[in-house]
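Note that one protein chain is taken out, while the other chains of the complex remain in position.
So, chain A:
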Amino acid sequence: MTALTDPAAAPAILPLGLEGLVFAAGGKTLIKGITATLSAGSRSIVLGPNGAGKTLLLRLCHGLILPTGGRIVWKGAAGADPALRQAMVFQRPVMLRRSVAANVDYALRLRDLARADRQQRIEDVLTATGLRRFATQPARLLSVGEQQKLALARAWALRPDVLFLDEPTASLDPAATRAVEEIILRIDAGGTKIIMSTHDLAQARRLANEVLFLHRGRLCEQTPAPVFFTAPRTAEAGYFLEGKLFPQLRRINP
């Protein structure tokens, strides 16, 4: 398992700086000027109700879409291509029509890794995620839970500095959710920065070191987890923690 942790390669492209990030589409501003710094060594959970902009924020950070305003800065990149040092796991796993092992191999080949190295990494991540016995099976025949594990394995094999996870357990049952969370913690232990969105409070409590609370496209607060769950700094977060709807009359942005 030591092969999966890569202490020599300290999270190089971090910290991630968001500077006045704005995203607008169809005449609506969906991300309204988010400024934050995300540093290595902690699990950052992006929390908020549906439609708060969590998925959009992750996609912007990962470079899948371009912001219409503001900047994304990988402060430690120093000439390296940040795109090659990050990975993302989506809410619904996207499996290629080939075997489980070949799915991992595909991602590794795009990074131009040598065959022996690829074989070793495939072996490591499939063993670590409990998918080794499925190695030669078509990936699309796996259950959704196992497909999500494979998506994690595939991302893990890339040994990214940062792993984005967009509600990775939203469509999974409790057992699969727990398995996925365990894998996330092990990827974190290997030195990969975890940035994950969820609307599940219990999951946020289990995984967060710090919480970025989003509400209607704004970053309300970025708070260490213990503080956030006991004494959130903003009214929006307070309502969310109590499971209440935010009152429409007290809407901040008209």
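Here, contacts are C-beta pairs under 8 Å (C-beta built on N, C-alpha and C of every residue); 3 or more make two chains touch, one makes a residue touch a chain; residues count from 1.
Just so it is clear, contacts and distances are computed from a predicted model.
Student: What name does the UniProt record list for the absent chain among "Sulfurtransferase", "Sigma-70 family RNA polymerase sigma factor", "Anion ABC transporter permease protein HVO_1887" or "Fe-S-cluster-containing dehydrogenase component"?
Tutor: Going by UniProt, the chain not displayed is called "Anion ABC transporter permease protein HVO_1887".
Student: Just to verify: which one of A:A52, A:M88 or A:A237 makes contact with the chain not shown?
Tutor: Residue touching the chain left out of view: A:M88.
Student: Looking at A:A25, A:A80, A:L110 or A:L201, which makes contact with the chain not pictured?
Tutor: Per the contact definition at the top, the residue touching the missing chain is A:L110.
Student: Of A:A25, A:A80 or A:L141, which one is in contact with the hidden chain?
Tutor: Per the contact definition at the top, the residue touching the missing chain is A:L141.
Student: From the list A:A25, A:L64, A:A80 or A:L201, which touches the chain that is not on show?
Tutor: Residue touching the chain left out of view: A:L64.
Student: With the missing chain put back, which residues of chain A would touch it? List them for me.
Tutor: These residues touch the chain not displayed: 59, 62-64, 81, 83-84, 87-88, 90, 94, 96-97, 106-107, 110-111, 138, 140-141.
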